[in-house]
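What follows is a structure written as structure tokens; I'll ask about it next.
All protein chains of the complex are present and in place, except for one that has been dropped.
Our next item is chain A:
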């Protein structure tokens, strides 16, 4: 029995031998290893080292070979991590959302990708900070990652997050002028914002162009950037601002080549695909701010000068060509500075995007039905059905009844005394709905046992057929037990215990814990469960005067802790052999709750939130519905899904969907 406890604790903390006074702040489990190994680097065998020695084979030149062979192996082993981190460093500091794209779906997606990267980086840094600077520990830690199965480290995270990005790449917007996609004598500096023609002009037709790092994303609907003419050089003002495809030669001014479009400063003409321009706007020169935008929905492009709209310039844009912001110059010394949205724009592009949104909005409101009035009446009934079905489906029994009554009242009032048939039925009292509501309520209260009991009683096949849900419920129960331990512990120890005094806390716990000869791990568990000490909702201090009550609570806590451990062991033994990856991972996450000293501040904090009950409750509800031969999601839910998917379809190529953020504009 006690031995099994010990093995459980070993799993829970990842390391049976870690001492309570462990100095590593983040995780007392797997990483105590690393910290220890960091202080004694030579006590660990490093496969990399040995290999490099073997390869080198010369003992007399060991130190030099170490320097030579280990260092190059560093990027080899860690290259993808480091390269990743390094590349992201640049993007991290440069991440911005152009004002007119704030709140758009595409900006949200890019921000999500960005945040995921930052999180991956932070985890990388925090997990590696303890052994930073020591190459040998880094490599050993990498090996430990692979060896420690109960630890979910960075390598996992990157692997698991990457597919999201790969499966559905979110097109980034331009951030700077490209270092490679430029005429050789074009100088790019100021973090890629400034482009200057540094060379001498060779032929009358030759020019220097540069493209931005990314094409203008169609998903934005409208994309817009501005350049300021810093200097038009000594004798020229042959400057072109516009956009071009990825293969357009860079020794020509944009606008003169196929797939390139530009507005030229020397004559104010606009050029598309040829050297013959058409009259368009005023000339421009030093200190003028020129804006260039594409409306992908209409397939048109426009320019602005010093905040004034100059009208549509092109209408022949290709629907599938990636267009990069492009500038070109002809005279040495000509310098342009770009604003891809890092700064406020001179032109009120926000207003233009708003107007575009509003016009699409009014198109939606007007409705597309052939006979609007008819649609609107049917719409009312349709919504009644939709809401009624949702309430019944999701088990909001009382609401469904009240809603049906009110709707029928309304319908009767309309039909007056005509006594016509009412197109709504009285709600059939649905026993299933009541049962489902009970089960949901139990889960939402955190009473998993009750939910399990009801489910087994009413729908015995559901848990049998949906092992994953059964597993999630079991895990949730464990989480709820840990939650309870936390709360109780907080009540027992209302005085915030600083880390240095932790031993006192342990002794206190220890005194009251049921007799057990290997209290070592339990103490640790108590402590970790008691990380809630400083939380604000502990009991009022005066309760503490009541010694009896305190004792009572501590006895309870001890019992609960015992139960939690017991339950954890059962859970572990029941599912440890499960080969499924998601089960393994969920187990790891759940048990990691104990491994963390401060769960509330760890990456796993969301697991403890009561909000985590909702998805479990919903999943069980869906499974029960499926078992009853009903659809797993309500029509309203499907309607939301379809709407989002349809809008996504309409956004991908810069269509009207690009201007709609379903969640933000319609659901909140």
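The rule is short, and it goes like this: contacts are C-beta pairs under 8 Å (C-beta built on N, C-alpha and C of every residue); 3 or more make two chains touch, one makes a residue touch a chain; residues count from 1.
Convention: contacts and distances are computed from a predicted model.
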Candidate names "Mediator of RNA polymerase II transcription subunit 20", "CTLH domain-containing protein", "Elongator complex protein 6" or "39S ribosomal protein L13, mitochondrial"; UniProt protein name, chain not shown: "CTLH domain-containing protein"
Of A:170, A:555 or A:635, the residue in touch with the unshown chain: A:635
Of A:112, A:189, A:316 or A:406, the residue in touch with the unshown chain: A:406
Touch residues of chain A, complete complex, unshown partner: 363-365, 367-369, 373, 375-383, 385-387, 389-392, 396-399, 401-403, 405-407, 409-410, 413-416, 418, 421, 423-425, 437, 444, 466, 468-469, 582, 614-615, 618-619, 622-623, 626, 630-650, 655-657, 660, 662-663, 666-668
